[in-house]
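Heads up, one of the protein chains got dropped from this complex, but the rest are sitting where they should.
Letters A, B and C mark the chains in the order given here, with residues in each chain numbered from 1 onward.
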Amino acid sequence: MQTNYQQIIDDITSELETLDNPGRVASYIPELAGVDANKLGVHLMTVGGNRYSWGNSEEKFSIQSVSKVLSLTFALQVMGENLWTRVGVEPSGTAFNSLVQLEYEQGFPRNPLINAGAIVVCDALITQLANPKKDILNFVREISGHKKIDYCPRVFESEKRTGFKNYSLANLCKGFGNLNNDVDTVLDVYFHLCSIEMTCSELAQTFLFLANEGKCPVTEKQVVSSQRARRINSIMQMCGFYDEAGEFAFRVGLPGKSGVGGGIAAVHPGKYSIAVWSPKLNEKGNSYQGIKVLEAVTTRTQSSIF
Amino acid sequence: MQTNYQQIIDDITSELETLDNPGRVASYIPELAGVDANKLGVHLMTVGGNRYSWGNSEEKFSIQSVSKVLSLTFALQVMGENLWTRVGVEPSGTAFNSLVQLEYEQGFPRNPLINAGAIVVCDALITQLANPKKDILNFVREISGHKKIDYCPRVFESEKRTGFKNYSLANLCKGFGNLNNDVDTVLDVYFHLCSIEMTCSELAQTFLFLANEGKCPVTEKQVVSSQRARRINSIMQMCGFYDEAGEFAFRVGLPGKSGVGGGIAAVHPGKYSIAVWSPKLNEKGNSYQGIKVLEAVTTRTQSSIF
Amino acid sequence: MQTNYQQIIDDITSELETLDNPGRVASYIPELAGVDANKLGVHLMTVGGNRYSWGNSEEKFSIQSVSKVLSLTFALQVMGENLWTRVGVEPSGTAFNSLVQLEYEQGFPRNPLINAGAIVVCDALITQLANPKKDILNFVREISGHKKIDYCPRVFESEKRTGFKNYSLANLCKGFGNLNNDVDTVLDVYFHLCSIEMTCSELAQTFLFLANEGKCPVTEKQVVSSQRARRINSIMQMCGFYDEAGEFAFRVGLPGKSGVGGGIAAVHPGKYSIAVWSPKLNEKGNSYQGIKVLEAVTTRTQSSIF
Partner (left out) sequence: MQTNYQQIIDDITSELETLDNPGRVASYIPELAGVDANKLGVHLMTVGGNRYSWGNSEEKFSIQSVSKVLSLTFALQVMGENLWTRVGVEPSGTAFNSLVQLEYEQGFPRNPLINAGAIVVCDALITQLANPKKDILNFVREISGHKKIDYCPRVFESEKRTGFKNYSLANLCKGFGNLNNDVDTVLDVYFHLCSIEMTCSELAQTFLFLANEGKCPVTEKQVVSSQRARRINSIMQMCGFYDEAGEFAFRVGLPGKSGVGGGIAAVHPGKYSIAVWSPKLNEKGNSYQGIKVLEAVTTRTQSSIF
């Protein structure tokens, strides 16, 4: 039986338009606070190449922490499993633990998808790469098949100016000997990474290799081995939604990653990737409507990875 | 292509026999400390009814915390989604946090597969059931298709006598108003639950409904709906291995649950359930060889849920 | 110059009568919740034997945790400095840490004036004494010079029935091997200790030995050496007011100990002891007006230990 993804997406987005959205746009990055709160875009792309869109799916937004999956993928490509001497693969528990755990575990971040972990991944990349910012961008362009994907200088500047918590995390890692480069150098790359902009359709295509045993069906490039793709998916499942990871597995049942810009990318291995964008966040910092859309897709298709 | 599970199991168990096992039998429950440390049993059962065994797969062992999946399943059947007003679905983070988190979150356990959560689940069952201990046992016998499965009185007594940490957790929940029955009444049921004994083949068959959209192919009973089966699987994935949950997802990639008796049950939805028993535990409290066997199965079949 | 303590006490209590008292009577011990919230008693006794009273100073109240100084004194008399192998002398920090710290420090309570520490002190006394409850009561009667001081059975029963947090703490200590006797036996003594009743004048006289180099001027008994008296005072200073210890040192500047019954005992070494009773507690669990009275006494006499 052919699943009618377009119908499902049309139905759920129609329903959402009639419902109140109690979420709030992230305010701590000034540049993001100005975005139109009512945007909603969805793009689902199957491993067979079919595409289903809805709403503002061709509009650029700041992917923010969704990019941490890309830096992880690149770091694994560059330095292989040695990366795991620098960062773990365990969920991080409650938000309240962020600095606590990092101090308790002596500067060894619990996973590469929380801020501290992504900062350490950036440090590892800087050590290995000739032109870190350029090389990272080229990697993202290559796996996405979109050569015009770029950093957003205004978002970068805004985060750099206000990212005191990230300076705190980076200095703590540095103090424990888990940063090899200068804090400022590392955060320059990290804030650039966070500032990458994509549309929903670009983001869905970028993540499609993770639904297709490591190979992008569009570019026909084998980005990572099938085993590595499974492992990246497992990390997204366990660690992709901060202290809402269990709830997301319970309700949606797909590996995925969210960002404070309101974007979420998720994959159903063997079937499809999907990107959703809606700026208002729930109290755990994940897109309120984005999760609603994904929950509807897996519930109505009666199909999750579980 | 037919996967040759028997060959894979034979290969990995042969290899394990030649390797050192650095694990240690759990010592804090005196009755468990006396078990033969060198036992190794494996049983894999497909949703189509094929069975593959190795070693001590027909020998009874104490399933301990593996039973927490069964009490969760029963509680969901008895009281439905109301259960989630009493316990969460989030991973618990580090072991060091056990009491910390419970106090910080005011007696609301993070999930039903850690001790505090299973204690609260037992309390919920006691309130609903006429004969809790008998009813739980009957439920387990029914879904397993094995009418002789039973509690082990010696293990029960041993845990009751030495389970001070569990008394501490239960009293903390009680103090926060999240236990409706007496601490002693609740722990009597809880310690009985932990003392259930099964063989690997019984345990694999018991968990098979979770691999088969909620229906046991042997008894042909629909234990839970397919959606509920997926949700129980998601909780096992996120919370089944304490602070090694991320590592287990990364290396094995299946939903599962371990016990300090050295048993692990895991499922590949749509494909099979598998039970492994080897008493020596790694430093995180999970069966050292049990995880090795499961990692080999999913690596060599190049197939995990991710 | 003779300090006019009576005038100071009269002045401050008159002022307090005209002011709102935002405190609240402790509600978690049902028997204590029924006490008259407006009681206020003060009794100051100098080492020279002068006495100054005000209000309900001859009325019995439940001294609760104030008694932890007496169990500590008795334990030091019975087993000497060996006690410090079981419990520390450090302040406990925030309330939120109570179970956290006990678990982090593996069942070794930070000091003998928090619940966990006093439970361990009771355990140590039980091991040494023939009739612990009787012996403790006799000790208190002896150092107070009041033979009719007694436990309150109703308060004891009330605490035993509702003291789940204390059962949690005791079981945690037991699990870490820092209780030698049964949890129920230890808590029976502990809850009795908490239930001791005194008047302000009795309580001031009981603590006078700590202001007089270890010797009670009334009974002329040397209760402890002068060095030990100084050390007990130092522990009261650092640990006597939970996470308000710093504030109490800052505002009042005397070693002292509070109880949830609304009583406070404090001493000015070389000068006087003082007992205050007012049942309404501030948000840190210490008597709101009790602290006001003590702050006025040391501010208006321009004299604290600092």
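Note that in this section a contact is a pair of C-beta atoms (placed from the backbone, for glycine too) under 8 Å apart; a residue touches a chain by one contact, two chains touch by 3 or more.
This is a predicted model, so every value here is computed, not measured.
J.: Of the chains that are displayed, which are in contact with the missing one across the whole complex?
T.: Across the whole assembly, the hidden chain touches A, C.
J.: In the full complex, which of C:S27, C:Q77, C:N131 or C:S234 touches the chain missing from this view?
T.: Here the residue in touch with the unshown chain is C:S234.
J.: Which residues does chain C use to touch the chain missing from this display?
T.: Residues 88-94, 96-97, 101, 104, 110-111, 226-227, 229-231, 233-235, 237-239, 243-247, 249-250, 253, 255, 269, 299, 302, 304-306 of chain C touch the chain absent from view.
J.: Going by the touch rule given at the top, which residues of chain A touch the chain that is not shown?
T.: These residues touch the chain not displayed: 96, 98-100, 103-104, 164-165, 167-169, 171-172, 174-175, 183.
To be clear about the criterion, only the chains that are shown with their structure count from here on.
J.: Remove chain B from consideration and name each group of chains that's still held together by touch.
T.: Leaving out chain B yields the groups A | C.
J.: Once every inter-chain C-beta contact is counted, which two chains account for the most?
T.: A-B
J.: I want to confirm something about chain B and chain C. Since they are copies of the same sequence, is their interface symmetric in residue numbering (over half shared, so same) or not (under half, so different)?
T.: same
J.: Determine the centre-to-centre distance between chain A and chain C, using the mean Cα coordinates as centres, and give it in whole Å.
T.: Each chain's C-alpha centroid was found; their separation is 55 Å.
J.: So which bits of chain A are touching at least two other chains?
T.: none
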